[in-house]
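So, chain A:
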Amino acid sequence: MATVFFPTLVRQQTGGLAQIEVPGATVGELIIAIEARFPGISKHLLRPNLAISVDDEVTPLGVLEPVRPDSEVHFIAAISGG
Partner candidate 1 sequence: MSTTTYNVIGTRPVRHDGADKVTGRALYGADLQLARMIHGAVLRSPHAHARILRIDTSKAEAFPGVFAVVTAADFPEAPADKIVDFGEGDTMLSSLRGNILASGKVLYSGHAVAAVAAVNAHVAAEAAALIEVDYEPLPCVLTAPEAMAPGAPILHDDLPNGNVAELIRYEMGDLDAGFAEATVIVERELDTATVHQGYIEPQNATAFWSSDGRIHIWCSTQGSFVARDASAAVLDVPVSQVKVTPMEIGGGFGGKINVYLEPVAAMLSKKAGRPVKLVMSRRDVFTGTGPTPGSRVRVKIGVNDAGKITAAQAWLAYEAGAYPGAMVGPGAMTVFACYDIPNVLIEGFDVVVNKPSTAAYRAPGAPNSALATETVLDEIAEKLGLDPLELRLRNAAQEGTRRADGPRYKRIGCIEVLEAMKASPHYNAPLPGPNCGRGVAIGFWFNAGLPSSATLSVNADGTVNLIEGSTDIGGSRTSLSMQAAEVLGLRAEDIHPTIVDTDSVGYTGVTGGSRTTFSTGLAVHDAAQIVVEQMKARAARLWAVDEVAFSNGVFSANGQSFTFAELAAQLGATGGPVSCSATVNPKGVGGSIAGLIIDVKVDPETGKTDVLRVTSVQDAGKAIHPAYVEGQMQGGTAQGIGWALNEEYFMDTAGDMRNGSYLDYRMPTALDLPMIETIIVEVPNPGHPFGVRGVGEANIVPPLAAVANALYRATGKRLNRVPMNPATILGL
Partner candidate 2 sequence: MSVKVQVQTTINNEPVEFLCEPRQSLLECLRDIVGLTGTKEGCGDGNCGSCTVKLGDRIVTSCLVLGVEAAGESITTVEGLAHGSTLHPLQKAFLDHAALQCGICTPGFLIAADALLQKHPHPTEEQTRFWLSNNLCRCTGYDKIVRAVQAAAIEINGAAQ
Partner candidate 3 sequence: MKAFDYAAPASLPEAVGLLASQPSARLLAGGTDLLVQLRSGRKDADVVIDVKKIPELNEISFNPADGLTIGAAVPCYRLTADAAIQSHYPALVEVASWIGGTQIQGRASLGGNLCNSAPSADSIPLLIALGATALIAGPAGRRSVPVDEFCTAPGRNQLAPGELLVSIQIPAPAPFSGAAYLRFIPRNEMDIAVVGAGASVTLSNGVISAARVALSSVAPTPLFVPAAGESLLNQMPTAEALEAAAKIAQEAASPISDMRGTAAYRRHLCAVMVRRALELAVARAQEIN
């Protein structure tokens, strides 16, 4: 099962839980599984100011990005550049 790390400010929705292992083959499937456990959380994770990082790389595929059982998923500030 892949590990999803909750941003600090989303942990209010998880009762303080920082990370969770959930089943799924894509980021989207992981989020569906998390939403089932913490209803309403997905809108805090899928926000325009947050980018999705899978295995230490920001993914352009977003929720469609495949994950492996040992994958790490983070939600980090979306970065622009100069």
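A quick word on the picks: all candidates are chains of the complex that A comes from, given by their letters.
Here is the rule we use: a contact is a pair of C-beta atoms (placed from the backbone, for glycine too) under 8 Å apart; a residue touches a chain by one contact, two chains touch by 3 or more; residues count from 1.
Please read these numbers as outputs of a predicted model, since none were measured by experiment.
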Self-check item: chain A in this complex - touching candidate among 1, 2 or 3
Solution: 1
Quiz item: What does chain A use to touch candidate 1 in their complex?
Solution: 5, 7-9, 18, 48-49, 53, 56-60, 72, 74-82
